[in-house]
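Below is the structure I would like to discuss, written out as structure tokens.
The complex appears here minus one protein chain, its other protein chains still in place.
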Amino acid sequence: MKNNVNISINGFPVEIEKGKTILQAAESHGITIPTLCYHKDLCVAGNCRVCVVEVAGQTRLSAACATPCEEGMEILTNSLKVRNSRKHIIELLLAEHNADCTKCYRNGNCELQKLSSEYKIMTQDFIELAPLKNYSIDMYSPSIIKDDSKCIRCQRCVRTCAELQGVNALTVAYKGDKMKITTFFGKAMRDVVCTNCGQCVNHCPTGALVEKNYIEEVWEAIADPNKHVVVQTAPAVRVGLGEELGLPAGSRVTGQMVAALKRLGFDAVLDTDFTADLTIMEEGTELLTRLKKVLVDKDETVKLPMATSCSPGWIKYIEHMYPEYLDNLSTCKSPQQMFGALAKTYYAKARNIEPENIVSVSIMPCTAKKFEAYRPEMHDSGYRDVDYVLTTRELAILIKQAGLDFNKLEPVKYDRLMGDSTGAGVIFGVTGGVMEAALRTAYELVTGREVPFKNLNIEPVRGMEGVKEASIKIENPLKEWAFLDGVELKCAVAHGLINAKTVMDAVKSGKANYHFIEFMACPGGCLGGGGQPIPTSPEIRKKRAEAIYAEDGALNLRKSHENPEVQKLYKDFLKHPLSDVSHHLLHTSYTKRERF
Amino acid sequence: MPIMQAVVEREKYLSEYSMIEIAKQIDIPAAEVYGTATFYSFIETKPTGQFIIRMCKTITCAMKGKNQVLFAIQDMLKIKMGETTPDKKFTLLETNCLGWCHKAPAMMVNDEVYTELTPEKVRDILTGYMKINEQNLN
Partner (left out) sequence: MKVMAISHQLKRVDFIFSNENDWEKVLSTTIKKKPADLINELISSELKGRGGAGFPTGLKWKLASEAKSDAKYIICNADEGEPGTFKDREILSKVPYKVLTAMAVCGYITGAKEGFIYLRGEYKFLLTELNKAIDEFQYYCKEIKFDFKISIFMGSGAYICGEETALMESMEGKRGEPRNKPPFPTQHGYKNMPTVINNVETLVHTFTIFKYGAKKFYDLGVQYSRGTKLFSVSGDTPKPGIYELELGMSLQDFVYEFGDGDTKAVQVGGASGFLVPRKKFKDAAIGFKGKLTGISLPTGGSMMLFNSSRSMYNVLDNYLEFFREESCGQCTPCRVGCQQLLLGIKAVKRGEKPAAYLDKLLRLTETMQLTAKCGLGQSVANSFSSIVENFHEEMIY
């Protein structure tokens, strides 16, 4: 099926599929055209004009990202005209930009800086515009800092928030020289529908949107001899950290990460995967209880489908957009918060440390977790459950500041009491993972048999499709679960808030009859979170996903209920899932919020 | 957009409350309403007076004595460009070419256009507007 066209790039003949843009054609033949507003996750904007190329026969230069290839096109990507124009454009951007790189959070990983260095912009002849405007920095949000003086108006963040996430917290306002990226009525991010998911931070090419960092606070805590600093690490961090430290995407660095954390001075290095297993126990039991109440007791107050609640970006989203469905959310806290609550109660008691001397830190792939840690209801331990949340990027900064040679570190195991995990805990970091972990345990609990999938890999919930569905038929259950005999458990998995909207709308209209839905705010699940290494792309996220499943496959224990430390926790402390102690420490409630 | 224009016609500007209502009615994000409204010069988002005066500042009107007319207005209403009179009657704004260059200088008051202005003429026009309200009150 000949649907190709013949063009030439810089004199070399190239055959490319009809309809592909010049940028894609060049890329497939090893020629890089610099871009700024273009991103693989988003639609084409064509407004930065950095990718302009010369097309023979046209008086004007065309944007490579927006121009489709046509038969016979002759393209020059590096002619004198193109280079001079590009240099001008970069100089213009720099004139509008607060170019104080040495004091910027993205120093070293900024796309504008890279371009400026590539084209050797060494003088600024144009008039500096940044000092003339009164830019303000929005620092009110607990997780994201927005600095308008560094914005190059590429609109990536607006497109991300609208297309990828469907939240629409950011928009373009005004026109001409007053044009800027802002929120509704220019309010602070924390006062609008921003879910703190941090996807805008991931996609911003400069330092205009960064996460609020707590690096100095954590260093101080570590240095304080009176404080016992406990750190928990999320599953997705161990497949992303490598990218910040020079390793290829999808490198599994778990052991080295633990070794690094120990060297940094943390008193105890524990694992969020432990509480992930715990979450499965609690949430699995909750699901079965709800099913019983609905199917047997016909209790109208109990709502189905039940939705997972470990993604704080998703929580804020549903609080704003679908507050009438808050009862559908599982009352379980997220693994991070469960850990925090246990750290200052169960762990403190076991280690004989005063809870007020414990500083609970977590390393997360997520910016919304910073918001979650400061939610007013999160102090069931009697103190703030999680004191500081660091993103994967911030951890890399700590490691670099300590001068550690990451690659030379010998892998080390997690500390005891809350450091054990199973494969089910690890897969929390990928979309579909929570569902898979829950099914592995719930099915076995109900039928006494393992899930009927090869190697326990529940394929239907894996993969990068926006909304996935799976159903498991329950046959021959154990006696006490007899009411589930013949029930087909319908499940759905959604990642990226735009897909969450699709699923919630389906639930609202009555078209969906799921029992259990997993929601993750970020594309790809937590491994694509707002705190993960920049840059991000569909390929990178796929590699991280493969790494997570590989971690799962390599572990001996792969079902949450087999975790020995979890069993010990119940025996010694919690007694059983959904007990009073559990309810107090490990379950929470939600707040209705305005839609606008 | 027609919705926003209708609201502006009645209330003279688009308040935060109006924007939220519009967003609710047509089920679009509030930020989008805000972004679209601020793009258009005729959709004000800050409170304005009852009569919005828009003076053309493009070259032909500037050449033909717009400054004198502007001074006359500022003198009469005691406000500067961009401000609203304390009794919330008049707001003074600048705008670009109104399309009456052969009869410059020109200005708009709400939807009416006045051309071939002189300081005396504009004083008469404004006095006329001041009287309108008093008649309505009576």
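Chains here go by letter, A and B, matching the order in which they are written, and residues are numbered from 1 within each.
To be clear about the criterion, a contact is a pair of C-beta atoms (placed from the backbone, for glycine too) under 8 Å apart; a residue touches a chain by one contact, two chains touch by 3 or more.
Here the structure is a predicted model, which means the values were calculated and not measured.
In the complete assembly, the contact with the undisplayed chain comes from B:102, out of B:88, B:102 or B:131. The residue touching the chain not shown here, chosen from B:43, B:76 or B:125, is B:43.
Set against the missing chain, the residues A:108, A:176 or A:510 yield one that touches it, A:176.
Residues 1-2, 4-5, 8, 35-36, 39-43, 57-60, 62-63, 95-104, 108, 111-113 of chain B touch the missing chain (whole complex, contact as defined above). Although one chain is not displayed, chain A still touches it through residues 44, 46-50, 52, 59-61, 63, 66-68, 81, 84-85, 88-89, 92-93, 95-96, 125-127, 129, 152-153, 155, 172, 174-179.
Simple rule for what comes next: only the chains that are shown with their structure count from here on.
If each chain is reduced to the centroid of its CA atoms, chain A and chain B end up 47 Å from each other. Across the complex, chain A is touched by residues 16, 19-20, 23-24, 29-35, 38-39, 45 of chain B.
Contacts from chain A toward chain B in the complex involve residues 162, 167-175, 183-185, 192-193, 595-596.
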